[in-house]
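All protein chains but one are shown in place.
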């Protein structure tokens, strides 16, 4: 789960990291009030959970409260990568001298958190990593010991930060690591961490991604979820514990297991079709989950055929079959469906479907071919 | 640093461990008031930092507030192992069914904390350990992971606790381990942890010993030190960072290093003398430390001679020599002194002493012999 | 004719009395797996599966009574960490954790502890192991594989079944199939399993089923190129997944340029691995 910039910065501040003065506004007149409080000059920043806000014009500098109101009106009217901007952060404008990148994530190969820093902050860190890898410095952190002061000092000296900033930098790095650890984050980054003209360090922008599996022990953080930022279908999917990503094709997919779901999409594409979505009904999928998944797929107007690919392990085929029948009660039936059901209790599952006149395909390739053919027939109609 | 029973139990309570209702009283009338609050019946417990209170009559059961006052008067008038009783804890009396021992300390060999439990609580755990070792169960705890629930369950099943007590026992064990870890303790024990007639678990008595080296990061705990419980000389020694233990002999010792100090005492004893004290002036002992140490030794009326054994490593012999001269200014000089000074800067040190007409001994055995002889001469005078 | 599990495996099931635990224990028992004990705290003394399997309160007690040499856990995510630590502490050499939804930081901690304890973990969030004809530990459907010389290792769950099914239909037998799980931090990696297959005299070739995210496939490719003598065939899921979109598995996020299917396929192919375009194309690539 991603946090907004303003939410991330609030967590930073709770861990002693200096952030600019500022607040979130839902309306342009609120933005004006905040700009007045800040003394006139202010930065208006769109709060959306996608990258590329700056390029899209979602970050603007206002010289006065009036201008702040005007710019906020513009930004609040924007869509960035299809997401409508519903909130802006109104921050005090900083006089920036240097932009640093500072982030923590897990190094999967080393199986410990890694803190990454670069004096080339402000732009995409991946860009720097590719073009100028020696400008990126990193320290691996023992999760039990936490980030030690010498490690922060090693980062500071490697980046050639001025000596008088070392202890404040160490404090911020330590705060960022604690933020990461305490929140069960998978990413916590300050970008840019700026050195201001007056020589202060300040976290101008930031991002936190939380580990969804750990949200249960952070009820306060779970509450920060911005449901406005999700497509209705994805919100509905989450409610049923389904993993759903809408795509642009016309063949709806329902598969159990992320790997098989991706493989099913790969097969559809390799045979010339276009998947309408990724949908993993998960392990142990009960009938009602399958029903909810079907509803979500059918709600997508682009879907012209549906491929159900269920290979039963934890998920029992008989349950899946019952779920399909349950879901089909009382919904539009115009969309043709190709069902593939193999694995635990497959006999029972197939029998249930056969009894309801729903035939099943034997192989994945065959199922994909049938689904593609059906979608083309539908498209012609 | 040892904590009193009442202080230990307050820390337990802060970590969710159930303790009896009760408070500390400095006077017998306070004890009466507390007994009244508790409903009449109460246990009066001497708060002194030595073992064997029970045997010495320092723990008494009162049936009424009047009796509580009377017994408190008696207990507050006692000395237990020479320590005057200045406080009593007045606790609600519990109906005890079973007495359990539960403690955490560091296993030096395994280099991790170990939690020890026994259903033979209430008496000396060492006794049980010697006579009935299989009645003692233990789990080693990873300091990073903390005490896990399965470990508490393993203790509970090994002790054959009733199943319905497992989760409460696990909660208490976890609280005790957290107390140990959070306080930087070297020992935290509940003895007895009782099962009451009504089937509740209750920490009736407890003891915590803190790691002196870690007190700097626990200012709140450091404040719990009961200076009344220390001999004036030991308090004075602590002020100067000296390690001093008063003993019953007549040869005062000042040595740098605990090992050498013990060896010096061993040598004195092996030659027929009796050390008056253990005193380690420590590494890096400066002149003023040495001066303070001399003052403390000279304050002991039993001391008939003094053996200074300084082997210079971190401690420089010239500093020691200056400390001796400084200390000797303005104090009684009647007690003869044998000085042995070897190691770093020994030439300068000896020269300083020689200039002040203080001769030095070459070997430890010789120094000990001279000190013993001098004490016998003094004793005859 | 297998690695890690065989007919001598004495299995302990953690969380045996739960819904999934009891269902899959019955399936394992049917397959012929020797389930010697179950553990559910508070249910010690019960007998389950028609009185065939005793239940204990703790792994220690179960070990003392039955001498299990492998454990499989169906314990819910919030208790799964404790279950793994308890099994490792009780000296079980091989742990299989089916449970999904364990936080990454917990797994970092568990993995560190197990490494020190010398216990091998398969999973978490994995389907377990299957040595066809001998032993099934976990949830891989038993009827979709026959004994034979092909080793199968996979990060995915159901995609593994798909491949097993395809092998079966093509008359290819399997030595052992291992689902290692798709989480960011797992116990046993591709590399570890490839080493075991390379050393197993009864495994003649290996099928490796990867997916987008992480760099495990790349490290496996390095090992295959440098040290493996047996042929390896592969399939990588997620070739058509849009970058940056989360596809369900915590491990299957495309992270900042690395973890792409194309990178993995290139690495594998340059190590001499035949990479199939669909799972069902795997059998025909096996020599």
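Order of writing sets the chain letters: A, B and C. Residues in each chain are counted from 1.
Methods note: a contact is a pair of C-beta atoms (placed from the backbone, for glycine too) under 8 Å apart; a residue touches a chain by one contact, two chains touch by 3 or more.
Keep in mind it's a predicted model, so treat the numbers as computed, not measured.
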Study note, to complete from the structure: Output for the hidden chain's shown neighbours is A, B
Point to revise | Hidden-chain contact residue, picked from the options B:258, B:331 or B:354 | key: B:258
Study note, to complete from the structure: Touch rule applied to chain B and the missing chain gives residues 106, 108-109, 111-113, 125-126, 129-130, 143-144, 181, 184, 186, 211-214, 216-217, 243, 245, 247, 255-263, 265-267, 269-270, 275, 278, 280, 282-284, 310-316, 342-344, 363-365
Practice item. For the chain that got dropped from the picture, name the residues of chain A it touches. Key: 142, 144-145, 148-151, 153-154, 157, 163, 166
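Just so it is clear, only the chains that are shown with their structure count from here on.
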Review point. So what's the Cα centroid distance for chain A and chain C, whole Å?
Key: 28
Study note, to complete from the structure: When centres are defined as mean Cα positions, the distance from chain A to chain B in whole Å is 56
Point to revise | Centroid spacing, where centroids are CA-atom means, of chain B and chain C in whole angstrom | key: 54
Review point. Tell me, which residues of chain B touch at least two other chains?
Key: 144
Revision key, fill the gap. Note: chain C residues in touch with at least two other chains are 109
